[in-house]
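Missing here: one protein chain of the complex. Every other protein chain is in place.
Naming follows writing order (A, B and C), and every chain is counted from residue 1.
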Amino acid sequence: MSNPAVLSSTIAGADAVRGELSGPRGPKPRSVLSRRNIFLYGTLFLVAVYYLLPLYVMVVTSLKGMPEIRLGNIFSPPVEITFEPWVKAWSTACTGLNCDGLSRGFWNSVRITVPSVILSIALASVNGYALANWRFKGADIFFTILIVGAFIPYQVMLYPIVIILREIGLYGSLWGLVLVHSIFGMPILTLLFRNYFASLPDELFRAARVDGAGFWGIYLRIMVPMSMPIFVVALIIQITGIWNDFLFGVVYTRPDTYPMTVQLNNIVNSVQGVKEYNVNMAATLITGLVPLIIYFVSGKLFVRGIAAGAVKG
Amino acid sequence: MRFKMMAAALAASVTLPFAGVASATDLEVTHWWTSGGEAAAVAELAKAFDATGNHWIDGAIAGSGGTARPIMISRITGGDPMGATQFNHGRQAEELVQAGLMRDLTDVATKGKWTEVVRPKSLLDSCTIDGKIYCVPVNIHSWQWLWLSNEAFEKAGVPVPKNWDELVAAAPALEKAGIVPLAVGGQPWQSSGAFDVLMAAIGGKDTFLKVYEAKDAEFAAGPDIAKVFKAADDARKMAKNTNVQDWNQATNMVITGKAAAQIMGDWAQGEFQVAGKTAGKDYSCLPGLGLNPMIATGGDAFYFPLLKDEEKSKAQGVLAETLLDPKTQVAFNLKKGSLPVRGDVDLNAANDCMKKGLDILAKGDVMPWTDQLLSQDTQKQKEDLFSEFFANQSMTPEDAQKRFADIIGSAD
Amino acid sequence: MNVANASVSVQDLSLSFGSVTVLKSLNLDVAEGEFVVLLGPSGCGKSTLLNCIAGLLDISDGRIFIKGKNVTWEEPADRGIGMVFQSYALYPQMTVEKNLSFGLRVAGTPKDEIDKRIARAAEILQIGPLLQRKPAALSGGQRQRVAIGRALVRDVDVFLFDEPLSNLDAKLRSELRVEIKRLHQKLANTMIYVTHDQIEAMTLADRIAVMRGGVIQQFDAPQVIYNRPVNRFVAGFLGSPGMNFLDGRLENDGGWHFVAGELKVPLASYDFEREPSPGASVFGIRPEHVGLNSGSGWPFTAQASVDVVEPMGSDTLVWLKLADQNFTVRVTSERAPQSGESVEIGFDPMRASLFDEQGNRL
Partner (left out) sequence: MSVSMKSERPSRLFRNLNAKIASVPMILTALVVFVGGTAWTVLYSFTNSRLLPRLNFVGLDQYYRLWAAPRWLVSIENLLIYGVLSLIFSLVIGFLLAAMLDRKIRFEDTFRTIFLYPFALSFIVTGLVWQWLLNPEFGIQGVIRGLGWESFNFDPLYNSSIVIYGVLIAALWQGTGLVMCLMLAGLRGIDEDIWKAARVDGIPTWRTYVSIIIPMMRPVFITTLVIIASGIVKVYDLVVAQTSGGPGIASEVPAKYVYDYMFFAQNLGQGFAASTMMLLTVVIVIVPWAYLEFGRRGRT
């Protein structure tokens, strides 16, 4: 016997989402220039400054020459804009003998991120679906283990994973790294997918079973098409997480497949005389560009997706 | 316009990685030499190896041995070893050898008569386990140097000190001139190393060995070592405004005259060279802090994991030979600022400081260093202690000495 | 009834989740072409039973036969059933046509056959013009029609309805109710229909199974259930306003009487189910079976005072105090008394229901 409040929004996943995001729900603010509004916007503005400051400093610094950095303060805009640091960070900064900057790592990062994101989301969404809709005995125990697993520091697992990868012969290969990313992405993603699928009306699932669709049929033809919001969330989280990963990238691959973050670390940490802050900042920005763009473009979808059920326990 | 150029540069560099593929045997060599002087020195090794018709694939991992070592060890134990890898010779790779993961180089060593050419002999001893040779020492690095900025002392109006005590005496004048008397970077190994240098310089070789070789905890708690802690206390007071992390940033403070002195190994010399400074004119160096000139025979070595591939194994042999080749030795060590491991090479090109080192070496005033004497575990505990001691002015030398003695007592 | 000629037969079905037993050793036989309604308050297990029949819940014990075939462990799709859900459960990303054809496509039915069946269903349900729309663009009534259509195209023997009308407003509900009845007459399929709405149950059912606490209380034709409820629960659950219950005693002084305070109802005409015995008992009579100030003609009359009067349009409910207990009477509006008035009520004890202390019919 389902709760009518839930049922009323069952017409369509998309519909439900639209319903929930029809707009802010808080109390209505008073007139435009009320004291309250000034306080509200003032606070938001100040907080926004705090959040933007580091980005501003990064951008500004990356466009300055070294002499200017040494003299001026970090907040002043560049007197003379130069793209030299960007070019250097991308194509000529050295680590050891390799002086091809971040460019080499960029494509490695792409090659690592794409399959890792696909595999981890595929696994986690199926897990979440099985947990939400096809509960079998013991499933909860595994899920609990998984959630506890989310709290295990990666460093603790480095060594056992080396052994596991060695035993299955994937150590040092791209697929080994993809597997590691999928394993460590599993807890949180499974939680998100499970919560989302559980928030979908159970009757749809039952209707599909009466219609004769099996485990995979329901997943592929009913659940996945209804779950775009949560897939977007998972996509954003995974792309960001995997793109930004350093530890696994450096431990489980070899130098010719090192991701961009390893190169970033090399550039930033291999100090040649003076720290070239402008190059460091440019390198940092270039490395962060992919996830940053994703966030700036899809921030709205992200909130929408989370609102659509990911957080409903 | 600028944008267009940048775009072109970006496009060009994107395509590069897929372009060149070498035909000769590729050997991947991992190391953590990424600073300016270090990278230049590695380039010499790579050049020499490439000249043999093989190809050196550089696997530099920045961030000092601490970041790089776990990766190297994981790869060797994970079954995906590189062709060769840098370790500090000594006890770091001991277990890998015992586990049968490393290649026995005895045949190459016999052919190249290493036992005859490598000097001092203790270097090769560190590479020898159960009578077999497992590594190639490439240089001698000694920690016991005090680097001084002539410009800083000039500015403060005091003469360039001749030893540690004079530096301590000059500290107030330096501070008045806005100069940090002693630069000690925030990385834990720097403070720990500086302390060892102070012990060797103030206490002398026997004291040093009694603590680190005999691991005499009682002695470590005694008055001889208290003197060393007193000196370390001076050092941390002088260093308290350093505010940098990396050793070469600290060195850079000396190069630019922001700091007057630094206790650092001879690799710092590479930084002075890259910066275009001349020994004797722009900077001075005092081996053994001017108190007790000795050379510690620490240093770097290359280890070769056991590989299945015939071709690669052969290339490993070639690399091992190349590393000890007199020409390579000279070229590498000049850039690195370290001393060559063979006595039969011509080092006319060496600068003042290097020559001082060579003289001491020739006299046989050598001693082992902590890398050979202590396990990494003990080293790390020491690093924790001294990084805390240097950062936390409220920790008394007495407390620190007590903890130090405990560490020595449980050391292995 | 024999399993072989029953359309749906449930035998000794039990279902428990952990320590909670939801259905207890339940039996139900539905004849071919019969319209059976499972009726009960929420939590009584009626939807659970339906889901067990559909194969959507794994039962703990017992067996289920459909068309004489043991389907206890068959997949839902292989049981020859179609199901209509309360929330319609239309696949939001598919058009109406795709929704209708999904099951057939899964089963690999040939294209022209699918088209034929959809055309037929669309005609029956008059949803032809909606075929290319998405569910979000349909009204509630249209959605429910599509949901029925989805069961229809499967060409099955048994239709299962899980509270299909509860999400609709009152007007649409009565419209669709008639439509479902018409559909049943036309198709003559077996239909099992879950609802908590007694009007739906009364109007649609050939037989009603009244459930409570996972147990079927009574399974019979609507009129029987209405007029001869087997226990006080069934009696009270059906009818609006509910049956009047008077607490009192059963006494035998030269014939059985029901005594409550000054009230003494002779039970000579009452058709006892079993041999009565004296003691505490409950006397039940439906408000519409009681006359008010209608003069003589009633086998039994009594005086009562009017408490509250509720006009309901076509008729009026009069709340009385009878023997110090609440008592309602339904009368036509023009005969409604004023509150405070003293009135005479009359009824025929033959139409009453007597229950023992445990609430079972006497």
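Just so it is clear, a contact is a pair of C-beta atoms (placed from the backbone, for glycine too) under 8 Å apart; a residue touches a chain by one contact, two chains touch by 3 or more.
Computed from a prediction, not measured in an experiment: that's the story for all the values here.
Student: For the chain left out of this view, which of B:Ser126, B:Gln379 or B:Gln401 touches it?
Tutor: Answer from the full complex: B:Gln379 touches the omitted chain.
Student: Please pick, from A:Ile118, A:Ala150, A:Leu174 or A:Val224, the residue that touches the omitted chain in the full complex.
Tutor: The one listed residue touching the chain not shown is A:Ala150.
Student: Given the contact definition stated above, which residue among A:Leu53, A:Val79 or A:Val110 touches the chain not shown here?
Tutor: Result: among the candidates, A:Leu53 touches the missing chain.
Student: For chain A, which residues touch the unseen chain?
Tutor: So the residues of chain A touching the unseen chain are 5, 20-21, 23-29, 40-41, 43-44, 47-48, 50-55, 57-58, 69, 73-75, 123, 126-127, 129-131, 134-137, 139-161, 163-164, 182-183, 186-188, 190-191, 195, 214-216, 240, 244-247, 261, 264-265, 268, 277, 280, 284, 287-288, 291-292, 294-296, 299-300, 302-303, 306-307, 310-313.
Student: For chain B, which residues lie in contact with the unshown chain of the complex?
Tutor: 65-66, 69-70, 73, 77, 92, 94-96, 99, 186-188, 243, 245, 375-377, 379-381, 384, 387-392, 403, 410
Everything that follows uses one rule, which is that only the chains that are shown with their structure count from here on.
Student: Tell me the fewest steps from chain A to chain B, where a step is a jump to a chain it touches.
Tutor: Each step joins two touching chains, and the minimum needed here is 1.
Student: Taking each chain's centre as the mean of its C-alpha atoms, which one lies nearest the mean of all protein C-alpha atoms here?
Tutor: Of all chains shown, the one whose C-alpha centroid lies nearest the global centroid is A.
Student: Which chain's centre, taken as the mean of its Cα atoms, is farthest from the centre of chain A?
Tutor: For chain A, the chain whose C-alpha mean is farthest off is C.
Student: Rounded to the nearest whole Å, what is the centre-to-centre distance of chain A and chain B, using the mean of the C-alpha atoms as each centre?
Tutor: 39
Student: Could you grab the centroid distance between chain B and chain C? Build each centroid from C-alpha atoms only and quote it in angstrom.
Tutor: That pair's centroid distance is 89 Å.
Student: Using mean CA coordinates as chain centres, what's the chain A-chain C distance in Å?
Tutor: It comes to 53 Å between the two C-alpha centres.
Student: Would you please write down the residue numbers of chain C that are in contact with two or more other chains?
Tutor: none
Student: Could you list which residues of chain B touch at least two other chains?
Tutor: In chain B, no residue touches two or more other chains.
Student: Considering only the defined contacts, which chain A positions touch chain C in the complex?
Tutor: Where chain A meets chain C, its residues are 1-2, 4, 7-8, 10-15, 201, 203-204, 206-214, 217, 221-222, 225-226.
Student: Report the residues of chain A in contact with chain B in the complex, numbered from low to high.
Tutor: 83, 86-87, 90-91, 94-98, 100-101, 103-104, 106-107, 158-159, 162-163, 165-166, 169, 171-172, 250-252, 254-256, 262, 265-275
Student: Would you pull the chain C residues touching chain A in the complex into a rising list?
Tutor: 42-43, 47, 51, 54-56, 75-78, 81-83, 85-93, 102-103, 106-107, 134-136, 143, 147, 150-151, 154, 162, 166-167
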